[in-house]
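This report refers to the structure that appears directly beneath it.
All protein chains but one are shown in place.
The letters A, B and C name the chains in turn, as written, and every chain counts its residues from 1.
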Amino acid sequence: MENETKLMSVRDAIIMAMSEEMRRDESVFLMGEDVGIFGGDFGTSVGMLEEFGKERVRDTPISENAISGCAIGAAMTGMRPIVDVTFMDFIVYMMDNIVNQAAKTRYMYGGKGQIPVVFRCAAGSGVGSAAQHSQSLEAWFTHIPGIKVVAPGTPADVKGILKAAIRDNNPVIFLEYKAQFNMKGEVPLDPDFVLPLGKADIKREGTDVSVITYGRMLERVMQAAEEVHESDGVNVEVVDLRTLAPLDKDAVLESVKKTGRVLLVNDAHKTGGFIGEVAAMIAESDAFDYLDGRILRLAADDIPTPYNHILEKAMVPSVERIKKYILKLVNKR
Amino acid sequence: MENETKLMSVRDAIIMAMSEEMRRDESVFLMGEDVGIFGGDFGTSVGMLEEFGKERVRDTPISENAISGCAIGAAMTGMRPIVDVTFMDFIVYMMDNIVNQAAKTRYMYGGKGQIPVVFRCAAGSGVGSAAQHSQSLEAWFTHIPGIKVVAPGTPADVKGILKAAIRDNNPVIFLEYKAQFNMKGEVPLDPDFVLPLGKADIKREGTDVSVITYGRMLERVMQAAEEVHESDGVNVEVVDLRTLAPLDKDAVLESVKKTGRVLLVNDAHKTGGFIGEVAAMIAESDAFDYLDGRILRLAADDIPTPYNHILEKAMVPSVERIKKYILKLVNKR
Amino acid sequence: MSNNNAVQMLLCRIILIYAFPTKILRKLIMAKKKTSETALSKEKLLHMYKLMADIRYFDNRVNQLVKKGKVPGMTHFSVGEEAASVGAIAAIGEGDLITSNHRGHGQTIAMEIDLNEMMAEIIGRATGTCKGKGGSMHIADLDKGNLGANGIVGGGMGMAIGAALTQKMKKTGKIVVCFFGDGAVNEGTFHETMNLASIWKLPVIFYSINNMYGISTPISSVINIDYNYQRACAYGIPGHFIEDGNNVMDVYNKFEELVKYVREGNGPVLVESLTYRWYGHSTSDPGKYRTKAEVDEWKKKDPLVKYSKYLTDNKLATQKELDAIEKASKEAVEESVEFAFNSPEPSLESAFEDIFAP
Partner (left out) sequence: MSNNNAVQMLLCRIILIYAFPTKILRKLIMAKKKTSETALSKEKLLHMYKLMADIRYFDNRVNQLVKKGKVPGMTHFSVGEEAASVGAIAAIGEGDLITSNHRGHGQTIAMEIDLNEMMAEIIGRATGTCKGKGGSMHIADLDKGNLGANGIVGGGMGMAIGAALTQKMKKTGKIVVCFFGDGAVNEGTFHETMNLASIWKLPVIFYSINNMYGISTPISSVINIDYNYQRACAYGIPGHFIEDGNNVMDVYNKFEELVKYVREGNGPVLVESLTYRWYGHSTSDPGKYRTKAEVDEWKKKDPLVKYSKYLTDNKLATQKELDAIEKASKEAVEESVEFAFNSPEPSLESAFEDIFAP
């Protein structure tokens, strides 16, 4: 079993990660709207009610504030709740509990207590649900000390990072992507397959350009990297941040120093998006001296997500646009 | 009167701006917790109940969600509310109304309707009120299309920008600083003194270094600029953004091209703070080619605001640190 | 000691159920109403039928399109709940306002939206109500007083009280109806807006359309009282119950009463009607959470059938007239589908417009 893998979707990797942790540790439980018989708005808890029962797969009222507060209180007193936020946009109603309470409590109490809680957020656009159901709001949380933020981009990473998040003793914002629940990949079956938080993963080694990304955009970046390699012989290094907070600065800077060319990609709005922070971090570091040119960014346009699927698609970086930017960086076209 | 000015505090400039607009336009009104007989948590509405009465200076229950929602609904239907959020930290309870509703409604409705509402937020640390009462959260809003964000740094700008915000037909987040309500300066008495939104202001012309800042840090930056000029003959250009969204990119880039050296300063947490966005914007622009060195940032440390006043003070950029960074940029020390 | 609590709880329960007009009282009031019903003009009665038919056929058609993969986004259907919206909106006047929620088609059509534009919006075209940018969950019709559907549960409540505040401050004499579901009463915004409206005596009717589920969650499992309207007591305002939300005249009569009360400046009310949605929650829904028997039972209480029976039994309309209305509805819906699919996609540039007001 140790090295066995299975082809499965992100959705199934999530269910597997949560279920394994719930089998392993009595104090882990899942709560959220329609996580029970409905199996989650995105099917990410199908079958779990049947295995774990109502006490550990807790359907809640439509009360995001109480859900998040309750989870935090439970976490402070010895439980390890996982909250299904469903659409990340609804996290607006959880901001006090996450930002003013969970993130700050341990610090304000002088290092006492801990809040092991995971908020699973379905982020991003791509399913035609318009402006109030399509946001990737990770930048709000990376700005706040005391919260970890993770955004894995493959089914295997989803499993390994989610398990790490559940085992971590701090509040973790976990991004999953509406448009990628069906994305498939090989996933290790080992119930002790846990990836480290705070470490970036070089998904592709390269020498010409560093493309730094995370979450939903990883898939497109990887495809673009392969394609420019084939078409133009460009060797792209893909740095998958995987954890946004705390950020693995060393991995980023090392790659930048190696290639001297940087493209940053995320699916959140460009202005104020997390890749802007990474760009700024590079620009103020010693890696600046290794830069061959501007630090480019590709992100979602600064518009509310339109309902129309053509406009919706156009606002997010495509493989084509990523390729164009890579080639621009190496002056190939 | 047209060119007359008076020495007054930020607090009085706020009261003057609101009062003038309320006299001018019947649809403008103020609402929030304790804005009436108490005169506002920070005294920013003292005397207004007496002049305008209970209907237009509306004390509310402790219900930030209802306050913000009510303001938005009133704005959609023809009123122009000003909301006293008091401590900016409490805006956590207004996030749905501001981010999912106010910012997106016009877009989602295909260009119909408008929401002229101002949220006045007392931001920043400096008064010993610890981690839940000291945040500068402007970065959350600059990330969201459809919201304007302003942060003036002198009493005169406070008046001119607040009046512009009230007259603007869109939701505006207005930052005022707890630590600076008593800061004094000459303020124009002209009731038509209105400054433009979306325009940066060069507060000091210079040739050696561009220091880009806004809000609370402007005062320190100006002092640092004067001091390094005197001590080392360094000519600092101070770019006061004043409006963060929409950002006056041209003004920033022009200054950077002129000096080739950049320091960015704000009082929000460094990671994910708005100056990171400005740094990224510079690094991806044609101004990159004019840079003589790294783009430096000075911001609050990434820690929850400590209660102890020494630690509280130390976490925010001081005049000394700003000077040090300026001199570092010009290799003077 | 625990006795004391037990007694209290019993009292509390009794009160919650009987504080508001008992069944008998309600019957009496209804009886009184029965006579006044005919006060409605035939034109109005038939128009209400038309609106219900429009909702029914419009949403049936959208559902077909969804199944064929022709709707590129999320929608929620009002089929089965037609009376709950039409009865309420028939009772408000020119210039009155509404706010709606994700399941807004019923209210939107009852507020007399252009069906062509509405269908085009759901299909996402440039000719849509929102130029294709909003979709089903964000259709508004500001000129007609519809402040819009809303994708956030409870998201319209703040807007509703704000709009009501405007009416009060400007002394327009207009009122606002705030539509939401049963599940929405557990959002904090419900509490805060109800309270603020109650202390400021704002002219707003909070209207909970209870279709018994929030997605898969039965309302009975997420409140510890029997009905949502009973929460009115926490705000010192009247709570009203429309037992048969599928009976459009019951809804209308209750709203006629409430609109008058609210318009007279007495402050807000909370009202709840019982109804049922025939389809799943949204575009996809396996529906494991409710039985076929339950769905079938409710289909027997079809609001359109009820209303047509009422109209014909009371000789207020002939079957022929009603058939003609249904036919016209179907045609209008077909026309809207044609209009929608013949409309252009919005241009890429249009995505960058309409963010800020000038």
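In this section, a residue touches a chain if its C-beta (ideal position, glycine included) is under 8 Å from a C-beta of that chain, and two chains touch if they have at least 3 such contacts.
What you are looking at is a predicted structure, and each value in this text was computed from that prediction instead of being measured.
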| item | value |
| --- | --- |
| Option from A:19, A:63 or A:259 whose C-beta touches the chain left out | A:63 |
| Absent-chain contact - pick from A:29, A:177, A:193 or A:325 | A:29 |
| Per the touch definition above, residue among A:35, A:74, A:253 or A:287 touching the missing chain | A:74 |
| Where the unshown chain meets chain B, residue by residue | 33-34, 36-38, 41, 59-66, 89-90, 92-93, 127-133, 301, 303-304, 306-311, 314-315 |
| Touch list for chain A against the chain that is not drawn | 29, 55, 60-61, 63, 65-79, 81, 96-97, 100-101, 105-116, 145-146, 148, 169-170 |
| Missing-chain contacts mapped onto chain C | 1-2, 4-5, 7-9, 11-13, 15-16, 19-21, 29, 186-192, 195, 198-199, 221-225, 230-239, 256-257, 260-261, 264, 266-267, 269 |
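Just so it is clear, only the chains that are shown with their structure count from here on.
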| item | value |
| --- | --- |
| Chain centre separation in whole Å, for chain B relative to chain A (CA means) | 31 |
| Interchain centroid distance [CA atoms averaged], chain A/chain C, Å | 37 |
| Multi-chain contact residues (two or more partners), chain A | 89, 92-93, 130-132, 303-304, 306-307 |
| Of all residues in chain C, the ones touching two or more other chains | 130, 132-134, 138, 150-152, 155, 188, 355 |
